[in-house]
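Here's a slice of the assembly, chains where they normally sit.
For clarity, chains are labelled A and B in written order, and residue numbers in each chain start from 1.
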Amino acid sequence: MFGIHSAGVYPIAPTPFTDNGEIDFNSTDRMVEWWGEIGATGMTVLGIMGEAPKLDLSESVAFVDRCIKRAGKLPVLVGVSAPGFAAMRSLARAVMDKGAGGVMIAPPSTLRTDDQIVTYYAQAVEAIGTDIPFCIQDYPLTLQVQMTPKVIQKIIMDNPSCVMLKHEDWPGLEKISALRRFEKEGSLRHVSILTGNGGLFLDFEMERGVDGAMTGYAFPEMLIDVVRLQKAGERDAAHDLFDAHLPVVRYEQQQGVGLAVRKYILKRRGILASDAQRKPGSSLTPAAKAEVEYLLGRLARHDGRAGKLPG
Amino acid sequence: MFGIHSAGVYPIAPTPFTDNGEIDFNSTDRMVEWWGEIGATGMTVLGIMGEAPKLDLSESVAFVDRCIKRAGKLPVLVGVSAPGFAAMRSLARAVMDKGAGGVMIAPPSTLRTDDQIVTYYAQAVEAIGTDIPFCIQDYPLTLQVQMTPKVIQKIIMDNPSCVMLKHEDWPGLEKISALRRFEKEGSLRHVSILTGNGGLFLDFEMERGVDGAMTGYAFPEMLIDVVRLQKAGERDAAHDLFDAHLPVVRYEQQQGVGLAVRKYILKRRGILASDAQRKPGSSLTPAAKAEVEYLLGRLARHDGRAGKLPG
């Protein structure tokens, strides 16, 4: 179940669209089933890379519902960040009714002081209800909100329904260590920490004490294996696999362009029928596609799974 | 009708709530009727000070519908700014179906370059449909997006459905002159310009060529009179009236606090039954209330309308 002991890998779901912009439920089914097959322990939908603001409320709920139905026992975490608490509450209550495991809340970019951030989460919890487990999203690069370890500590301690931190500060290794140190010292209760940032530091983040990853890398198998290997103490093997993927991880982790790369690779891997984005979207130039293909070819020498592309 | 020749004063509507957070439709009726009586030429609802993000979609549409029904012939402009085009389109189509005169679109705070801003408006128009008249909101202080006169010119020239500019740059006097100069030179078609910023520069903005005001000052009678006096060439009388109100205008124009001041005064004037805001809201301290009362007392010496307060 989704909770303070969640671990492993929660892929961040892109929202599959057909070429004419409809939600592609067949691809959705295939994607969700695939995650179950390869060993994901949950999934996150309507996150930043899920093009959530391009869906209206009924579409959002329908997409979440479809994911939950196919996810079986895997918990589905739903991004409910919104400019106002009315929309946040509506979506949160609706998806919990459908069977979601919890929700993820990112702070609005206008927050600056420590008090503003802490207060925002208190108000958000009051708005959605204290019965809904939630995950803090700490992503300063995109969200422009900087949370210190002490602010995160206070949010967790003030709100019993906070069960997870999606950590994607950059740099963030010392922040992870600080939070786990608070835990050891007894000033912070345990919550699950899954890391994002495309997995760019997952190799060392595991060693600093996170429980896994929550990110959208198009080869989640690598994330799953690195988490498993690190937990098994096979450090070198974990780094070997990670390093083989790093050129692609790095290429995907380009701000704004990343989603186009990921959808392209997922299409090449046979998961998505189309790599279309809803407007306003980005797409890959021929030069970029050729670069991705070159990277995939190189990756296939190290990881056979990259070689099984149908295209 | 709402269009490129709109002039006069469009009050920005606060959304009236009861003390327990429900939309107060009786106060809404009273407020809308009052605007008609004092000579407003239209109104704008679900703007920044309308607490729009705290309403869900159905509440938003219900509130707009109620305003339209009471507004009679006065056009109702509806703020539809949203983090994504799906929600923007849903709201825009819904309120136009109800009889709205047009919509207002503010740029998201992430936009930086000239191209990004121009492209955003092109996409927004494509999303809502080219048949909906719209107003650009240029409010850098709050929105953090800086539009040059050339960017505004391009948006207007690229999009025939753009009929108005809500101007609230600060400083903005030279910007108004620049836009009107473009018009004279033939490089910009005419659109209506109504100014915001609480009316803090309305005295001179009228002289620079705007058509009126669109703002939430709690004595819209002053805005209406200043616009009328300036159009009639009674400059000194316009400034005399404006200056008498300036201490209150200035006090209302405090970022964040302003809405609490306005709702307080509107309650004191008998328009709103309650000055409550939905959470997260602000309220006036006793010290602030005493300051407002002192200002109202001073204003009453110059403008009898401030003296007719029931409280």
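Convention: a contact is a pair of C-beta atoms (placed from the backbone, for glycine too) under 8 Å apart; a residue touches a chain by one contact, two chains touch by 3 or more.
From a predicted model like this one, the values you see are computed outputs, not experimental measurements.
Enquirer: Given 2 placed copies of the single sequence, how many copies form the entire complex?
Expert: Counting every copy in the complex, the total comes to 4.
In this section, only the chains that are shown with their structure count from here on.
Enquirer: Cα superposition of chain A onto chain B: how big is the rotation, rounded to the nearest 5°?
Expert: Chain A sits rotated relative to chain B by 180 degrees.
Enquirer: Cα centroid separation between chain A and chain B, in whole Å?
Expert: For chain A versus chain B, the centre distance works out to 39 Å.
Enquirer: Taking the complex as given, what residues does chain A use to touch chain B?
Expert: 52-57, 59, 82-87, 89-90, 109-110, 119-120, 123, 126-127, 278-280
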